[in-house]
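With one protein chain removed, the remaining protein chains of the complex are shown where they sit.
Labels for the chains are A and B, by order of writing; each one numbers its residues from 1.
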Amino acid sequence: MIIEHPLLGPRDAQEFTYLGDASMIDRPDWQADDAADLFYKWLYLRDNPAGEHRELWFHEQGDRSWLVVTRNTVTHEISKVELARDVARQAGRSR
Amino acid sequence: MKQINRLSGGQIDRSQTLSFTFDGKAYCGHPGDTLASALLANNVRLMGRSFKYHRPRGPLSAGSEEPNALVELREGSRQEPNTRATTAELFDGLVARSQNRWPSLTFDVMGVNDWLSPFLAAGFYYKTFMWPKQFWERLYEPIIRRAAGLGSLSMEPDPDQYDKGFLHCDLLIIGAGPAGLAAALTAGRAGARIILADEDFQLGGRLNSETFQLDNKPGSQWVAQARAELEAMDNVRVMARTAITGTFDHGVYSALERVSDHQLAPAPGKPRQTLWRITTKRALLCAGAIERAIAFPNNDRPGIMLASALRAYANRYAVTPGRCVALFTNNDDGLRTAKDLAAKGVTIAAIVDTRRDTPALSPDPDIRAEHHFRGAEIVDTRGHLGLKSITVRTLEGELKTIACDALGVSGGWNPNVHLASHQRQRPVWRDDISAFVPGDALPAGMMAAGAAQGDFSTQACLHGGTQAARAALLELGIEAPAMPIPDQRGEGSAFGQSAVWHIENGRRRAWVDQQNDVTVKDIKLSHQEGFRAVEHLKRYTTLGMATDQGKTANVTGLAVMAELTGQTIAQTGTTMFRPPYAPTAIGAFAGRHRDENFRPVRKTPSHKWAQERGAIFVETGMWLRAQWFPRPGETHWRESVDREVLATRRSVGVCDVTTLGKIDIQGGDAAVFLNRVYCNAFAKLPVGKVRYGLMLREDGIVMDDGTTAHLTPNHYVMTTTTANAGSVFRHLEFCRQCLWPDLDVHIISTTDAWAQFAIAGPNARNLLRKIVDAQFDLSNEAFPFMACADITVCNGLRARLFRISFSGELAYELAVPTGYGDALIRELMAQGEEFDVVPYGTEALGVMRIEKGHAAGNELNGTTSALNLGMGRMVSKKKDSIGSILSEREGMNADDALSLTGFKPVDPTQTFAAGSHFIPMGGQEIAHNDQGYMTSVCHSPTLGHTIGLGLLKAGSQRMGERLLAVNPLMGQRTEVEVVSAHFVDPEGERLRG
Partner (left out) sequence: MVDLKSIGPLGKAEPFSQTIGTIQIMENPSYALASVACTAGKEATLQAAAVRTFGFSMPDVGQSARNENGDWGAFWTGPGQFMVEAPMDHHEDISAHLITTFQGVAAITEQTGGWIRFDVEGEDCIEWLHRLCAVDTGKLLAGSAVRTVIEHLGVFVICDAPQTRFRIYGASSSAHSLLHALTSAAHSIARG
């Protein structure tokens, strides 16, 4: 596999490690009234699409960036690669 | 022996003679020969025995699709089984042997299987060896195993090296036949970065084996010119002897280059083979086509070959397997063989054409055959160890026997769609050529051209290769002018073919897959028993499951099945294609990763010194750590370990703890960050202090633990366990980048930058005073338990000192820049002599931590929560930290949750093992009675008996209770008492002293 790193260009998959669904970025608010329920759903309930899937990859043997890779789980085609930090900020995460 | 079957011409170098042996007999051949062509030249047609029936066999093909001529090459540790004689390049001194026969190739006892064949049909094993059940392991399996298999292994380690590598290109061209060469010339001249790979040692593909002319030159001469031009280009990498073996995601291909297989042995330091990973922008499949046979009765005798192979042997290798040859064909291409052989003076005994109205090429005045049968078929053959005659059933139904010593068979051509189908793509059927071709959905970036695409004429290949290369490059923004197509003469263009797949004649067997001995009858049986889908057919009959993967058999097999089911071949479909395309040695996958280089090794700064001391090492992850340091006279590891523990507790011991992960955490928000990744409070750790930290996963299970030191404002150093250094770093980066992207915090791994030693025992401070520079006050008041500081040692060397203790003793960890680690351990040993200092290894380290009741890897096993480890109260509920919310779940806080406690045998002479489960006294050893399990066990030299740590239901409330620690695997049942996990110094006075 080849992942098109947003900063570094095409890089071999052997440089990366995989985490899973990019929804891991959306960590719930610990102070919410239903925090326990929110955390449970966030951690355990995942879609398993046959098709486009946004997932987290870590460029461990590279620049140590976490990436959000949009990959088709049927064809393995990668249609988009973003820096996870940017995705997190767009989702309103900050401090 | 004379090469009596040599013809004129060919691409062999007659100026040199190469000597070789086959089954102990000496023969000669020439450079340019394969083992098969050289044997045929010497009139050796019999080269092997078949897998199941041990039928005598000779080569069917002249290429890598060969099912029959599998031999053992070389001797001693280099002995290699199942090598195709048709691809093995001849070299001087080659030693080859036939296989799957005993006592000899001409007389094989197991040939009896052929007589037993009515009993050995498809599914025989499945049906026969079912009962009685217990016979399988004891009787059937050992017998079958002995009978199975083809070649034999040397049973010695492979002495050769294998290499791995990575290549990149704009365009990979797979196959260097007319289409591949045309594509390479087109792309190469346009300046694109290309790789041209072919599994053969000669480029050119069929151009070497045909007599057509290109630009008024023999095809081989045109090839030589093209090769020379390509090799002179900087942007072109020509790789002969290189098979592309697999198509992978995103334009990645695997290739196996046979670097030294054409030599007696690789040159010193040189690999035998190199496994390449080729990253491509575009790839062009020009893999050509493979001729297929017709399944007719007794079609497997030595001397019966594909018609194209006969032609290749005659034109390229100047060899004929016999002087009197017959041809059996259902298409025009087969007739070319008759023409070419006749031109070389070989007698054509008969042409048997299944077509009644033979068009185009025939009757051709150049084809001189003694008999020319139209609308006829071959219904039987004779000749036990080699073909002697064929029986022809004429159009009129008359049977005629014709003497011949070789037979060429042509059933049409199958485009080589393998690599186009490696990612679940299915080839599509084309009625006009009766063959599968690559479908529209090719692997991303791939195109196909030439015969691989179903364009069988040379002209079409040259044209298709050029055009495909241009199209591929255009997608990359490179404009390539079309290559002028060379003038081509002598081929003709027609390809009239009638689809004839198999021929019936009573109960005689007709082979479809010669390597796995699958006959038409087996396919019928498969159909009869309901295994009709192609994937079922394959597994029931083993069709196509041999080392050749059915390259000459599969399409015929499924055509026969299509006939039986009444479906079309297109509906029947193909089985799944999977890499590798050609057999690949396991050694090539291993590459340089073998023996002591199986995986990389990390060495601690004291490694060299420990080696000098005779330390025994243990692998912990990639690290090699000293496990214990035996002294002269010590015969058992326990002696050394007990001594190290006692000496440390009595005076002072030193242990290399460099392997613990060390992560620099810096920035204005470093404290905030730590406070969130550790479940316990970290916000207010003062400068100069160290704190134990417990890291949870989001589900509340413990991820890792360690200490974090606050060195200077906004600068912390975290330690992790050795095993989790990588995963904790990854997790911290996840938290930093994905959860809190705007925190001002930096995470830098610094494990390798510092050599770190634990110095433990009542004399630890006294020893350190001799090392640490005088201006640093080490008194208990100035540098108490859990203090840390940047200091200098040995006259000004920068160092870090932490007062932390894993052993429970007065202890420090001292870090210096890695390069000084070796000198420091020597200095510590020298300065510690007056205190009888000992080095201790991981084993003593483990004993001391169990004695002290510290949790480690055995307890942090991915199933335990903070509560289980007795640290439930550490999980702060006043802050947001990873894992805090979900660790409050009811199920994880049950009253009878497992909790970490100590265990000792009621009878101190008794022992128990880690992994034992706790059962109430007198209880049965059943899961229902399970109360928990023992995680860590050691002999405590301090207490003089076995001690253990374990996870017990509600353990903290059960002190003094007696239980059974049972280990059914070892038949152990030991009565144990639940005690505090702190076996040594429960009040912690020593480490604070």
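Everything below uses one rule, namely that a contact is a pair of C-beta atoms (placed from the backbone, for glycine too) under 8 Å apart; a residue touches a chain by one contact, two chains touch by 3 or more.
Computed from a predicted model, the values in this text were never measured in an experiment.
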Which displayed chains the unshown chain touches: A, B
Touch criterion as defined above, residue of B:667, B:857, B:872 or B:923 at the omitted chain: B:667
Options B:105, B:256, B:755 or B:991, residue touching the unrepresented chain: B:755
Identified contact with the non-displayed chain, of B:189, B:323, B:697 or B:746: B:746
Identified contact with the non-displayed chain, of B:116, B:570, B:622 or B:959: B:622
Residue touching the undisplayed chain, where the options are B:153, B:474, B:576 or B:601: B:601
On chain B, residues whose C-beta touches the chain left out of the figure: 161, 163-168, 269-271, 274, 277, 279, 592-593, 597, 599-604, 607-608, 622-623, 658, 664, 666-668, 714-715, 742, 744, 746, 748, 750-755, 793-798, 816-824, 827
Hidden partner interface residues of chain A, rising order: 7-8, 11-12, 14-15, 60-65, 83
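The criterion applied here is as follows: only the chains that are shown with their structure count from here on.
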Between chain A and chain B, centroid-to-centroid distance (C-alpha), Å: 29
Sites on chain B touched by chain A in the complex: 166, 248-252, 279, 423, 444, 669, 672, 698-699, 726, 730, 733-734, 737-743, 880, 884-886, 888-889
Contacting residues of chain A [partner chain B, same complex]: 1-2, 10, 12, 17, 19, 24-25, 27, 30-31, 35-36, 39-40, 43, 56, 58, 60, 64-66, 75-78, 83-85, 87-89, 93-95
